[in-house]
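What follows is a set of notes on a single structure, which appears directly below.
Just one protein chain is left out here, and the rest sit where they should.
Moving on to chain A:
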């Protein structure tokens, strides 16, 4: 018994039709180069301009921060995975001056 093949229908995304309002590839390519990528470029510029070394916060040995109930299973067990000695103090204070 041959089974009829039901064509897979997809809403607004059917084949080459752009239809009214244009939801075809041409539209999305336009959106990519006119909206999406320029926004990424602008945000990159904005983030870069606002970056740069900030004065690091003063070290206060708060008991609720720099928790060490168990040593980390790597290195000396006292440094987090993305440890940056310039901005991350150990429980005893900053390592580097």
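Operating definition for what follows: contacts are C-beta pairs under 8 Å (C-beta built on N, C-alpha and C of every residue); 3 or more make two chains touch, one makes a residue touch a chain; residues count from 1.
We adopt the following convention: contacts and distances are computed from a predicted model.
*Asks:* I want to check something: the complex is missing a chain, and I'd like its UniProt protein name from "Glucosidase II alpha subunit b", "Cytochrome c oxidase subunit 3", "Vacuolar protein sorting-associated protein 51 homolog" or "adenine phosphoribosyltransferase".
*Replies:* "Cytochrome c oxidase subunit 3"
*Asks:* In the whole complex, what residues of chain A lie against the chain that is missing from view?
*Replies:* 1, 3, 5-8, 13-16, 23-25, 27-29, 31-32, 35-37, 39-40, 42-44, 46-47, 50-51, 56-57, 60, 62, 64-68, 73, 80-84, 87-88
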